[in-house]
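Quick one: the structure is below, and I'll ask about it shortly.
Of the protein chains in this complex, one is absent; all others appear in place.
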Amino acid sequence: MKKKVLTVDDSRTIRNMLLVTLTNAGFETVQAEDGIEGLEVLEESNPDVIVTDINMPRLDGFGFIEGVRQNERFRAIPILVLTTESDAEKKNRAREAGATGWIVKPFDPSKLIAAIERVTA
Amino acid sequence: MDMNEIKEIFFQECEEQLAELESGLLRINDGDSDPETVNAVFRAVHSIKGGAGAFGLDELVAFAHVFETTLDCVRSNKLQTSSDLLKVMLKSADVLADLTAASRDGGSIDKSRTSVLVKELEAFAKGTPLPVAAPAAEPAKQEAPAAAAPEPAEDSGFQPVPFSFDDFGDEDDAASPVEAGGGGRSVFTVRFKPRSDLYAKGNEAVLLLRDLAKVGDLQVRCETDTLPPIDQLDPEGAYFSWLIRVETDKDEDAIRHVFEFAEWDCMFEVTPGADEEAFAAQTVLGEDQPMAPVPFDLSMLDDEPAMPVAAAEPAVVVSMPAPAVAEPAANPAEDAPLAPPSLPRAEKAIAAEAEKKDATVAAVPAAPQTIRVDLDRVDRLINLVGELVINQAMLAQSVVENETGGSSAINLGLEELQQLTREIQDSVMAIRAQPVKPVFQRMGRIVREIADMTGKNVRLVTEGENTEVDKTVIDKLAEPLTHMIRNAVDHGLETPEKRLALGKNAEGVLRLTAKHRSGRIVIEIADDGAGINRERVRSKAIENGLIAPDSNLSDEEIDNLIFHPGFSTAEKLSDISGRGVGMDVVKRSIQQLGGRISITSKPGKGSVFTMSLPLTLAVLDGMVVTVANQTLVVPLTAIVETLQPEKKDIHAFGPTQRLIAIRDTFCPLIDVGHILNFRPDLANPIDGVALLVESEGGGQRALMVDAIQGQRQVVIKSLEANYTNVPGIAAATILGDGRVALILDVDAVVTASRGHALSSEMTLSATG
Partner (left out) sequence: MRVSDNDMCELIAFTIGDQEFCVEVMAVREIRGWTPATPLPHSPGYVRGVINLRGVVLPVMDMSLRLGMEPTDPSERHVIIVIQIGKQFVGLLVDSVSDILTVPATDIQPPPDVSKEMDRDFVQGIIPIEGRMVCLIQLNALFGSIESEAA
C-alpha cells in the first residue's frame, strides 16, 4: 500500500514541487496551505507522515506540530519540518514542539525522499 | 506538471508575495503595529527565497536572504521599525521585484543599487543592541552551531540547490554525503540510548538502526539492564540502549547523519575502533532468560529488501522487543516487553481500514476558491457573447419588421432573451474584472523613485484599490498613471524646504483614488502641492502660438492647456517627467481607452487629475444617430444633453465658425458630417439635433447630427484588427440590421475642430 504524506506549506510553488516529487517517488499526497487546514486535513486523511513548513499564516508550523502531538491519534506520527531556517534556535523550537526531523529548503528530491523513508516504517 | 509549469506558478506567486510585501510595509509605515503584518511581510520574502532557491536563482536568493534576515530581526523585536528602516525596506521590496522580473524575463538590474541596499539591510540587522540579532546576517557564515553535532553541509547554509526531478540519486548517496577518505573499511562503536522524548517525537530506535544498516555492516547488542519489573514499567518510558559495531567504508559523519533527527533525544556516542570488551560482556534480559543470539533481520520490520547485516557474527545479540517497549501505545500489561515492534501502526492500519470510506473522500485536498483560466478562453467567450448580443438585436429588429410582433408570446420571449443576454454579458464581463490594486501598488514604487530623484518628501495614499475594472483597462492604466504621478511629484509638489517655508508639512501627500461613478471608473491623482502656475502656462501657450495673446480663457481652460500637444511647462527638461513625453500623450492614451482626463487646480493648494474610463472595452452605451445618411454611435458618457437648435440660437462667428447659445453661454457648433468628410458643405443646424458634449480641456461643444435614432448598448469592434486607425472614429460596432456602424471619437472630433481655431496646422487628419 502506498504511503500517504500530508504536506503543509503556504507556498504554491513548494506545494507543487512536493506534490510532483512525492508522486514520482510513489507516495500518495494530501496537501494543506497552513497549520489550521493542516489539522483539518490530518483528521480526514490519516497520513503516514507529515511534511510541514514553519512560516505560515493563521497557524505556523510550531503550532501545527503541537496540535498534531496533542491529538491522541497522531501523537506518534513522524513529522518532518520543511524550512529554510537552519539555525539551531528554529530547529530547537520545532523539536520542542514535537518534530521528528527536518528538511532544509530548497530541498533536493532525493534527500526529501530519504528523510521520509528514514522516519517511516 | 513539469518544472516550467511550476516555475510559472512560482513567478505568479512572487507577484502576489511582492504585492503582499509592499502593502504590508506600507501599512507598517502608516503605523500598523500588528505583529501579524510583520509576519506576513516576512513570509512573503521567505516564500520568494524558498522558491527561488529551488530554481537556482542565486541572485534572488541572496538578496531575499539578507532582506529576510533584517525582517526577522523586526519580527522578533530585536529591531525597532523606524522611518529610515522602512525606507530601506520599501526600496528593498522594489529591488526584490526587479530581481524577480529579471529572473523571469532575463535582463539585468542595477547591481550597485542592490549592493548598497544589502549593506544597509545588514547594517540594520547588525546594528541592534542584542547580540543574537542577526543569526545569519552573513551568508558566508556556513558552519553549524558549535553545540550541535556536525550537520551535513547542505543543511546549514542558504546556497540554492537547483531542483530537478531527475535528481533522484540512489539512496545510499543521499544517506551518506561524505565519502570515507581512504576507501578502506573502518570500524566504529556506537552507543545509543534513546530517551522517551525520542519516541514522543515520532522517531523510532528500530528505524534508526535500519538506517544505520545502510551505512555499513552492523553488530548490534541491546542493553536491557535498566528495564524495570513490569509493574513499575512506564509504557512510554525508554529503557533500552544499544551497543553497535559498525564496519563501514564511510566516515563518522555518515553515522552521525543517521542519528541527525534523534541526537537531542538520546545519549549518542560514536568512537572509532571496536570495543570488543563491551561486546564480550553478557547481557541478561529479565531474571534468568539469556537471549539467544538472533541475526538482525530487517525484513521483520518492513517489506524492504534486507540490508547486509552482521549475520556472520553469531555473537551479536539483537533484542527485537526493545523498541516496542518504548512505543507509546504499547500495552505493558499484556505485551511488554515482547510486543511486536509496530503495534501502534497496526492499530492505525485498523483505524485506517475503519475509516476507509472517509479517507477516500478526504484524501482530496480542500477545493480552491479560485481557478486560473487562460485569458484567451475568456476572450473567446466574450466575443461569443458579443455575437449573441448582436444576434439578439437583429432578431428583435426582424420581429418588428415582419410585424410578427403582434404575438405577445414572441414579444415576451424576446424580452426574456434580451434580459438573459444582458445578464450573460454582465457575468462574462465580470470574469475579466480585476481590482486596480496591483497597478496602484506599482505606483508606490514610482513615487518612491521619483521622490528620491527630486529630493522631495512624498507620502502616497491610495483609496478604493479594490475597485474593479476590465483587465484590458488595467493593463493599459499603468503607463498614463505612472506619467501623471511623476508629473505630480516633479512639477506639482514643492521641495521640503519650500513647503516648510510655506507653512506646509514637509511631506507632500499624493492621493490616488479609484471609484465607480455612473458606469465608469474614475481615478483621481490629487497632490497638495503648488497648483498650476496659470500665468506661466498662459504665457507659454501664447509663446507656442496655441492661444492668441488676447484670448480670454477661464482658469479651467488654462489648466487644461497642459494636455495640448506640444505643450510642456517644465522650464528645464527634467529626466523625470521629460522623457520626451508630454501630458498630451497621456491624454491620447486615455482617450484610446475611451476615457477622459481633466485637471482642476487651486494655486497653493494643489492639483487634481481626474480620469474617467469605461469599465470595459468590450461594450459601451451609445446614442445611435444619423449623419449624412450614415448611422453613427456617440458614446453616451460623452453627451451632456441633447437639444433642438432654434434659428435664433445660432450665431455666425467668423467665416466658417458657428456658435450656439445655450442659456447664457456660446458654445461652438461642430458639424459631424462635415468634419468626417461625409458632406462637403455645412449642414443647417436647425435641421438637425445638437449633442452637447463635454470634452477634456475643450469645455463644451455642440455636435451637430441629423437625427437621433435612439440609445442602446453596443459591442465594440476594433477597426484596427483588419484595417487601421481612422481619424475621428474610435471603433466600430454591428447594429441590429447587421450593418457596421462607426463609433464616434468625440474628443478627436473636438480636438480637430479646436485645432482649426487654435492653429492652422491642426487638422483632423493630423490627429490620426
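Going in written order, the chains are labelled A and B, and every chain counts its residues from 1.
One rule holds in what follows: a residue touches a chain if its C-beta (ideal position, glycine included) is under 8 Å from a C-beta of that chain, and two chains touch if they have at least 3 such contacts.
Note that the structure is a prediction, hence the values are computed from the model and not measured.
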Omitted chain - touching chains that are shown: B
Missing-chain contacts mapped onto subunit B: 383, 386-387, 390, 630-631, 676-678, 717-719, 721-729, 732, 734, 738-742, 764-765, 768
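Please note the rule applied: only the chains that are shown with their structure count from here on.
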Rounded Å distance between subunit A and subunit B, as computed from the means of their C-alpha atoms: 26
Subunit B partner contacts - residues on subunit A that touch it in the complex: 4, 10-14, 16-17, 19-21, 24-25, 28, 30-32, 37, 40-41, 43-46, 55-57, 69, 73, 75-79, 84, 86-89, 92, 95, 98-102, 104-111, 113-114, 117-121
Residue numbers on subunit B that touch subunit A, as the complex places them: 1, 5-6, 9-10, 12-13, 36, 39-40, 42-43, 46-47, 49-51, 53-54, 135-136, 144-145, 147-148, 151, 154-158, 160-165, 167-169, 171, 173-175, 199-204, 206-207, 211, 258, 260-261, 264-265, 301-302, 327-329, 342, 344-345, 348, 351-352, 355, 358-359, 361-366
